[in-house]
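Of the protein chains in this complex, all but one are displayed in their positions.
Take a look at chain A:
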């Protein structure tokens, strides 16, 4: 207390920072955890008794199907991002250093631009009377417009388009750290290209892969506006379910339970990532 009086500036800074974070980060998160164990109430949103019912309803076949479909689309998205991003990050790390900066800048530009507008731009291309169909018909390649919008594929394309930079950046950073000498050593010890790739490159870039997966997989389940714009009513994400429960059905406890599942999945991925980094750190030091 005395110390607080002697250092008014320090005290006020700490009080301000702590208040903000406790009130707007810790409290709301605890609230969601609490809400997920309560019962739905039309008037006050939440009421007693304490229950596990909300978590049980997550296993209801109706929702389970949506969750599994969402997980499936998010997994395909992650895989596509990885397949495109891995060689991309490698190629990027081999470009001359002066140019790399510009190229990375070009990669993060989309991150700072409106994702809604970019999703809409995809709709321009894929719509029935959109650019791709108009173009193909004019060239005489197709007679009837292809149905691209409102499909599972459209949602996946949208998610990949929005999330690809998040896969590439962590991969780029591990490729950038990858020391050439290690590859040469492997070559000198008689390993072929394939063998070097499997035994040296893959293990050393694994933390980057995991970080990328983390940054793509979970957002890919939450970006509710992508199915809204590109996917129609059949290709919903967990994000759409949470949004409907909170804003339309007003079933907070259930929405909260769904959100907690998403957070737990995130925590699990973070944990795996930490683990892989630690193990790798030990191996390299030894």
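Here is the rule we use: a residue touches a chain if its C-beta (ideal position, glycine included) is under 8 Å from a C-beta of that chain, and two chains touch if they have at least 3 such contacts; residues count from 1.
Basically, contacts and distances are computed from a predicted model.
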Candidate names "3-isopropylmalate dehydratase large subunit", "Spermidine/putrescine transport system permease protein PotC", "DNA repair protein RecO" or "Electron transfer flavoprotein subunit beta"; UniProt protein name, chain not shown: "Spermidine/putrescine transport system permease protein PotC"
Candidates A:37, A:67 or A:88 - the one touching the absent chain: A:88
Touching the absent chain when the full complex is considered, from A:37, A:150 or A:252: A:252
Where the unshown chain meets chain A, residue by residue: 7-10, 13-14, 16-18, 20-21, 23-29, 31-32, 35, 45-46, 84, 87-88, 90-92, 94-95, 103, 105-110, 112-125, 127, 129-131, 134, 161, 164, 218-219, 221-225, 228-229, 239, 242-243, 246-247, 252, 255-256, 259, 262-263, 266, 270
